[in-house]
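Just one protein chain is left out here, and the rest sit where they should.
And now, subunit A:
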């Protein structure tokens, strides 16, 4: 399992690196592209098999974030119908977004950038 995690996770990062080195895309572009790509792959049913094979290797890269948004949406559409389009995505990713904003806030309050004094 860990070998697949490593290979898939590393492989996705290599794709990101190729995009950054060989095209004029910035890291921000690559992140946006990966989220959208993960969502689309998930929508056409190609990403879930990868998650089944590689676990965190597929969910930890940002493609997995797009995948979580889309699977959450589809799940909620199945249970609540049309409303699910609006409720599902953030429900599925709530932990990640909440953690990112809250931890991000506290860390940036606590620490200062390097080389600019305590």
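Miscellaneous remarks
Please note the rule applied: a residue touches a chain if its C-beta (ideal position, glycine included) is under 8 Å from a C-beta of that chain, and two chains touch if they have at least 3 such contacts; residues count from 1.
We adopt the following convention: contacts and distances are computed from a predicted model.
Hidden from the displayed complex is a chain whose UniProt protein name, among "Sarcosine oxidase subunit gamma", "2-hydroxyglutaryl-CoA dehydratase, D-component", "Stage V sporulation protein AC" or "ABC-2 type transport system ATP-binding protein", is "Stage V sporulation protein AC". In the full complex, subunit A touches the omitted chain through residues 1-2, 5-22, 27-28, 30-32, 34-36, 39-40, 42-43, 54-57, 59-62, 64-66, 69-70, 72-74, 77, 81-82, 84-86, 88-90, 95-97, 99-101, 103-114.
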